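What you see is the complex with one protein chain gone and the rest in place.
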Amino acid sequence: MSVVDPVSPLGNTLVPGRHGAAGDGAVRIAERRCDLVQVFARKGRAGDVAAAMLARFGSDLPGPGHTFDAPAFSALWVQPDGWLLVAPRSPEGALAKSIKAACGDTASVVEQTHGRSVIALSGGRAAWVLGKLSSLDLHGREFGPGRAAVSPVAGLSCVVHHRDAAPSYDLIVFATFARWFVTSLTHAAEETGYIVE
Amino acid sequence: MIRIACPFCGLRDETEFAYRGDATVSRPPADAPIEDFHDYVYRRANPRGWHVEWWHHAGGCRQFLKVVRHTMTHAVHSVGLASSTQVVPPE
Amino acid sequence: MTQGFRTQTGGRIDRSQTLAFRFDGRSYAGHPGDTLASALLANGVRLVGRSFKLHRPRGIFSAGAEEPNALAELRGGARREPNTRMTTAELYDGLEAASQNRWPSLRWDLLSLNGLIAPLLSAGFYYKTFMWPAAFWEKVYEPLIRRSAGLGRAAREPDPDRYDAVQAHCDVLVVGSGAAGLAAARVAGAAGARVTLCEQDFALGGGLLSAPAHGAWREATLAALAAMPDVTILPRTTVFGYYDHNVVGAVERVADHLAQPPPHTPRQRYWTIRARSIVLATGAHERLIAFPDNDRPGIMLAGAAETYASRFGVRAGSRALLFANNDAAYASLFALQDAGIAVAGVVDPRTESAGAEAARARGITVWADSQVTGASGGTALVGARVARRGAGGGDTLVVADLLCVSGGHSPAVQLASQGRTPLEWSEALAAHVPGPATLDQHSAGAANGVLGFAEAAADGARAGAAAARAAAADIPLPGAGDAAYGLLPFWEADVPGKAFVDLQDDVTANDIRLAHREGYKHIEHAKRYTTHTMGTDQGKSGGLVGAAVLAAARGERVQDVGLPTFRPFTSPVTWGAIAGPHIGQQFAPTRLTALYDWHVRRGAEFMDAGQWLRPAFYPIPADADAWASVLREARAVRKTVGICDVSTLGKIDVQGADSAAFLDRLYTNTFSTLPVGRARYGLMLREDGIVFDDGTTSRLATDHFFVTTTTANAGPVMAHMEFHLQTCWPELDVQLASVSDQWAGMSIAGPKARATIGKIVQDLDLSDAAFPFMAVGDGSVRGCPVRVLRISFSGEQAYEIMTPAGYAETVWTAVLEAGEEYAITPYGLEALGLLRIEKGHVAGSELNGQTTAADLGLGRMVKKRGDFVGRALSQRPGLTDPDRPVLVGIRPATRHDRLRAGAHLVTPGSTESLGWITSVTRAVELEGWIGLAMLRGGAARQGSRMQAAFPMLDETVEVEITSPHFVDAENLRVRG
Partner (left out) sequence: MHYSGLRLLREALTGNRGWKPAWRDPVPRREYDVIIIGGGGHGLATAYYLAKVHGITNVAVVERGPIGLGNTGRNTTIVRSNYLLPQNHNFFEWSLKLWEGLEQDINFNAMVSQRGVLNLFHNEGGRNAAARRGNAMRLDGIDAELLDREQVRAMCPLVDVDNGRFPVMGALLQRRGGTARHDAVAWGFARAADARGVDIIQHCEVLGIDVVDGRVRGVQTSRGPIRANKIGLAVAGNTSRLAQMAGVDVPIESHVLQAFVSEAVKPLVDQVITFGAGHFYVSQSDKGGLVFGGGLDGWNTYAQRGNLPVVDHVWAAGIALIPALSRLRGLRQWGGVMDMSFDGSPIISTTPVAGLYMTAGWCYGGFKATPGSGWCHAWTIANDAPHKLNEAHRLDRFRTGHLLDERGNGPFPWLQ
């Protein structure tokens, strides 16, 4: 564990409190500090990776568009034979190391904890707000808890993870764009009002 | 708005993709004459009708997809993986 | 002013509330539910505008989006909106509007004198004159034309309002909320489809709003729709365009009915709707008839007059005459009569009709087999001349202040046509109707050529079921009315005079014939030559009439002449709405490095570098100017040590058994021979043989590389790698991941670089022996993991420290503290540029997509064996020509002379450019300015003198051609 806590790429962009329109439709916006690790199966080794992940972490590796909540992390499908693992913060690099240890040379493991920001958006009108920035069909028939999609939000590369029925979404974006992204998100939420914890 | 059904991600707007042109040409072997490389780079199908083309799902799964699209109606006939040999224009 | 033309009862306005508004400075009153047009009519205002070319007085012609005449500047100042159709502008308390395109006033408009020379201003007159003298066009004629053209005046300040955009999806999109649209939505909704219904009007119901008899059905249907959870109804929402793959664009006027939007509320919202199926229930547009002076204020479409009476409780005149060729228009007239408007009679070109019989039964005079041959009155209609068809002379003057016109109804097929549905000709309507659709698209109701409420609703129900892929559902339908239509195609009264086919652009039937005589016979030529259908209404009420006049001139049928192409936008669309929230800083993304806040605190001057904001330099009070800062920073690097944020470099993690082979194929040089723990500078070509990018690649393990790219090419290089991996060499075991954001990077450069970081880097031996030039290794700084690369861009001893971005500031601060004793200096992009130019390193200005490896003096990096991208085509003669410009250095012959990038190198007395200066800087190693240039025969010219010409500043500087390496050409310092 490093002696210092990593600094959030958001700086002071998210100001705690209630903003935008009054009324009871306010959404909640928050940064979630997570560990993020990308896992790619080496050529022809997807089966081995899946077996190792199941054995070591009790995790399925989900198929396209889906997620799997293992005890230690959520696994999000992001590309063929490629997953993004999202976990609560742990000692620097520990998650990646344990994955690498489990998979050996059947997988390429890439640390992304600092490379991505996880922005949580939730509340009854979260889908309305997200629908201003994303062209995904967020209707319950098409998307819901347990689903994830890689698709631009506010024009930026993003992994949209529908976590629960509140609904709560994790929006996972490239860290160097995070401030601009959050500004777009808060603009979109002005109409409903939004609360930053 | 062209919409492309990515075999992995589902139906998505064209704005998620980057176009990469004619997918019927392939890179010549190393020992091929320069002429072949010229053709690979500069001699590209430009039909009025069905066109087989690369679309990079840059905003999604990052796969280069082979897409058969009509250059008048813009209808997408089929979409497949880079390796697919099934992605061909209709009769 | 009193609302003298308001009926006592009826209509869908709220008489209990009064709204005050102003038009041309005068105050009036209206009610909620009014449009600006209905309220003006209620107040007896008839003259509301001037036409485009002839400045003829004009009144309100329609009751909807098709309005050609009644355009106003709405609101004022930064919120001024020119050309706003009064017929769709919803009245609100305090509304301000002004007439436009007139001077000094609406009533007394100087340019109405144009009317006197109208024959001179015939179609296309400007193509035939204004050519002499040639210089007069820009100086005299054009400014005059420009000033008198145009309609209203746009605002000249930024818009204070905000706009919003939404991405939407549905199973069935219904456009239009008339009988057809409501029925379609209800059936589709009942079948479980996700339905979105867009209606441009603020009230739902279309024609039903003017049909009190069907009020109950409308209410019941709306109530049923409101109860369906998956049905979204959007009033005030115009579908403006139908695009590929059943995607439509629509704009919702969220707050235009208010003086200004409430806080946090957008003024308008732009909807992009992706629909599996689309029902077009957009109704029909009533057509005008061409007859002399058919543009007088007081002449109005029959359906519009009915709408004013039935929906708005407004009498559009006191005494109405109808000129119509169909029975539907009689119903409109009867509604006027019922609203208390006196009826002067009906002029009908047909000899007999059901309408005429019904009219006579009501005691109304009908001039059958007749036509209107002219209108009298200037700024208001006083009467119309009526004559038998073909009689020639013998007109009767009928006194009327309201002349209702109906030349039939054209289905609103704009969207269907944009949606690539072919149009077919309907003899019954004498208009185009949609043919079989190729997309999942269904026209319904009047838009489908089905008139009558009951019939339209039934047609809508059919379309709704088809769109929802459901069996036809049994829903209540409005009661059947009188379906008689009995239209006789009749386009133009056959008498001479100024008979308009396009009211806004002053296009007359004679103009169309003139175009025909001059050979502009095709409908698209005639359109462009006369400007017919090119106004803000796009010819909704006169387009087909013009086509018919052309058809007559050509001796052909109207359907063989056709119509000009329908294009978006069905109604003009606010620019700001489409821009949406992407304004100001949100126009394009900004990217910030993890050290951004530090740079801000340190007072950096920032500059745009692609999407990035990067420190240009860090001024301190002692610096006289920007150059002083830059030179101070660069000098620190050369003398002691400096630190620079290089986090913006692209970084790609390459893993897999075949990584080395993969990189060998992508780069001109070889990576399979690179030992683990070492880095190598690499050069990448495009397949056409031109240099694409450069960067360093480190080998972290046999099967693991860490690639850096230039800032600008981070994305393109990644895509280039993926392209080749997936489409050319799919057999390779390689995995790619962008780690640009994961790693922050800082370059520590200068003779004291090692001394500085040696104090803080742990778990890594930095001694020259253990960690020579181009070594790579992992360590830590204050507990933060770091990756150290010994590489140099400045020519000095230098290290790049990469660290996970969240630790950037910790590591950066640690370096600063360690370097304090050497007066470590942070340096920005400018000093970075200075240093690299001194060292002769190429960057963006040289790697500009036009240069080869050899041009840049990097020919030795191109391997002789093995294939790589760009190898073959780089051997083309044009790319190996020895006369191509190559990289050289330059210095002014007189040392204090200034160099400028973009100057060209010429020999004295010649204007032939032999090369150009790509980058310049003031130097710190040498005196004065230095630069890099691309120069033909550059190698041979080293040591000679040339002129650097900058003719745009009238400047020529004598320069000396040198080697591009001003500093440490032998690369000793970097190894020191």
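Per-chain residue numbering starts at 1, and chain names A, B and C are given in the order in which the chains are listed.
In the analysis below, a contact is a pair of C-beta atoms (placed from the backbone, for glycine too) under 8 Å apart; a residue touches a chain by one contact, two chains touch by 3 or more.
Note that the structure is predicted; figures quoted are calculated from it, not measured.
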Name every shown chain in contact with the chain that has been left out of the document. B, C
Just to verify: which one of C:Pro104, C:Pro229 or C:Pro877 makes contact with the chain not shown? C:Pro877
Residue of C:Glu81, C:Asp109, C:Asp327 or C:Glu633 touching the missing chain in the full complex: C:Glu81
Just one of C:Leu110, C:Val140 or C:Ala154 touches the chain that is missing; which is it? C:Ala154
In terms of residues, what is the contact footprint of the unshown chain on chain C? 52, 79-83, 117, 119-120, 122, 125-132, 134, 137-138, 142, 145-147, 149-159, 161, 163, 165, 241, 243-244, 247, 249, 272, 418, 510, 514, 517-520, 522, 524-525, 528-529, 531, 534-536, 538, 565, 567-569, 572-576, 578-580, 582-588, 590, 607-609, 686-690, 692, 844-845, 848-850, 873, 876-880, 900-904, 906, 911-913, 916, 918-919, 949-953
Contact footprint on chain B, counting only the chain that is left out: 1-2, 13-15, 19, 21, 35, 38, 41-44, 46-48, 51, 53, 69, 71-74
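Throughout what follows, only the chains that are shown with their structure count from here on.
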Could you put a whole-Å number on the gap between the CA centroids of chain A and chain C? 32
Quick one: which residues in chain B touch 2 or more of the other chains? 13, 62-63
Of all residues in chain A, which are in touch with two or more distinct other chains? 135
Show which residues of chain B lie in contact with chain C when the two form their complex. 1-3, 13, 18, 20, 23, 26-28, 30, 32, 34, 36-38, 40-41, 54, 56, 58, 62-64, 73-76, 82-83
Help me check something: in the complex, which residues belonging to chain C touch chain A? 164-169, 194, 263-266, 272, 274, 581, 585-586, 589-594, 596-597, 612, 647, 653, 655-657, 703-704, 732-735, 737-744, 780, 782-785, 804-810
Within their complex, state which residues of chain C touch chain B. 243-245, 247, 272, 274, 420, 438, 687-688, 719, 722-723, 726-728, 730, 866-867, 872-873, 875-876
